[in-house]
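Note that this complex is displayed minus one protein chain, with the remaining chains in position.
On to chain A.
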């Protein structure tokens, strides 16, 4: 019955993946930008303090008693120690000749200006940052160039950057998580109307082919339009085929009546027992066809009227009594007693009288058909909290257990009904009527005495 639906991808998954990818890209971008910025900033602040230290030393260079002295101020180095625990190196040269400090420190880049120069180099196995500047002094009238280089390892810088990276990574991950949560929610809410539509369509009754009237988002206009168009075409085609069935049944039934009358006349004229038997079987076959055609008509009517219910107040007791009195003659022909038990209270339901009567008549007809001669069919009307229930019980063989679940389908008959004329539509009609009215049809077998038991229940008005 259910064909497998081929799936390819998922809108929700695709949306989520796209949103997550976007969020991840943004988060990584933020991480890289901030880290770069932090590296620049940290490098800048190291340059500044190296520059301050170097300038302090350069400023201490002076000519005293005709000789050059460099009196390194204590804070020139101690300020470097305030920022980090980096190793500090320095070199002071005079006219290019080494004066004091670390003689093997890398040579600073040459420059003619007085602006501080910065460079990154390697010294003693570590990366260092160097700040250098030159100052001109005059010793006994001749120009003297003093060059001071202060260098520092970049351990503190790296540590600072690692700390910043960690924080920024934390922020990036947080950003990603928040974006991811919002992305998932957005994807959910984007497909929500689709789910609602699917839900409302799948909740519908089997024959509910009305167009979707609830408002939908603009993006779904064409889908809903197509769905509505499809349903309307389906409905037209269904009603056309029902019409055809009804028409066909009608066309068949009328000539069948004529044929049956002729067959009965023929039966009276025929004397040979084998011929009489043949004609009897003919009549029986005609009855079967006629009945099937009648029920097809009934069913077509039920289908049609279910879509356009004409609701009236119906008194269940009255309904049951009418049905019993209509079928009593047929029951008496088979020596079957019809017993009806009704309560004192009136029970009113909203329903289509023709449909409800048809349903009840079908149940009663079934009961009479499947009852053994000289037995009794009980019709009980009962009030059950907020429902009214009519139960029809016979004393026959009961429903075959194996078929119980599918007896209400069209043209399905129990496995023990070969001897009885039937179309397999009676219970279908009763069930469809019950469902059209918001009620139900229960099929059970009477526990102790045997016999089938069918109950129709309808919500009270």
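Rule of thumb we're sticking to: contacts are C-beta pairs under 8 Å (C-beta built on N, C-alpha and C of every residue); 3 or more make two chains touch, one makes a residue touch a chain; residues count from 1.
Quick note on the criterion: contacts and distances are computed from a predicted model.
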| item | value |
| --- | --- |
| UniProt protein name of the chain not shown, from "Iron(III) transport system substrate-binding protein", "D-alanine--D-alanine ligase", "Branched-chain amino acid ABC transporter permease" or "Pyruvate,water dikinase" | "Iron(III) transport system substrate-binding protein" |
| Identified contact with the non-displayed chain, of A:125, A:215 or A:273 | A:125 |
| Full-complex contact with the absent chain, from A:12, A:87 or A:158 | A:87 |
| Residue of A:27, A:42, A:58 or A:76 touching the missing chain in the full complex | A:76 |
| Chain A, residues in touch with the chain not shown (by the definition above) | 69-78, 80-82, 85-90, 92, 99-101, 124-126, 155 |
